[in-house]
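Structure provided below as structure tokens; questions to follow.
Shown here: the complex without one of its protein chains, the others still in place.
Right, chain A next:
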């Protein structure tokens, strides 16, 4: 790989590790190529993570002054929050619920879009719409459609006789959660469906032909052939959705701001709510969030034996 940078004329040695003297850039090996990327990672990922962790150990006044070292106080304060337990439970239900629903619906949609039918190109394009629109915009759009007095969905449901009178859907946690999950699934579908669709298109036609010759039924073919061959795409979809949905801030913030109180907050939204009273405690929540996401993804990858695909 280093042969490209060795100075011209002399034939580069076959083995890069033979210890031949190399000039200037060559000695740096791949560094000049990966350098910018590494630098970017250091600046926009590692440094903020460091600052986040550092902030969680600081005492910061409301006007923004650092008043010194807080030790573990902010973490103690965080774990003493009476709302934390219910917020974590809500986060788990939210993440698992939204990802599961998204995956199931996307499997169906991907199968549908993999068929040949007139207008397929158009419908495939249409599926991109929720993805192309900003998530915050979608969330605020739904918020107004559900508005108690002016919401078009409220009017529609009243006119259709689904509800007796316009309801304040987002004001009550028990109805706000299902609606927010609906919106979260809505915005997650396009990406997931396209990932699965790409996966479906890699399945060679001969395999299906062989299955047909062997007399396998439709359901059997799907379960024994499509699903196993779809596994890599499916896993990518699950992992990326897990991270996205767990961190999904705009949907909740745009629709309820986590309120009333923290009754519709996930840990990400809760972190933002804490920011208004205590930046240190908010940073502590961020650190916990970060740890949760790492643990969650690692656990999932282990359970699903991610790496065995290549073995």
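Convention: a contact is a pair of C-beta atoms (placed from the backbone, for glycine too) under 8 Å apart; a residue touches a chain by one contact, two chains touch by 3 or more; residues count from 1.
Convention: contacts and distances are computed from a predicted model.
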Missing chain, UniProt name, options "Lipid II isoglutaminyl synthase (glutamine-hydrolyzing) subunit GatD", "Fimbrial assembly family protein", "Extracellular solute-binding protein" or "Cytochrome c-type biogenesis protein CcsB": which is it?
"Extracellular solute-binding protein"
Out of A:90, A:146, A:211 or A:283, which residue would touch the omitted chain in the full complex?
A:283
Checked against the full complex, the residue among A:28, A:44, A:72 or A:227 that touches the missing chain is A:44
Of the residues A:52, A:105 or A:200, which one touches the chain left out of the display?
A:52
So that we can see where the missing chain sits, which residues of chain A does it touch?
44-45, 47-49, 51-52, 54-55, 58-66, 77, 82-83, 148-149, 167-168, 170-172, 247, 249, 256-257, 259-263, 268, 271-273, 275-279, 282-283, 286, 289-290
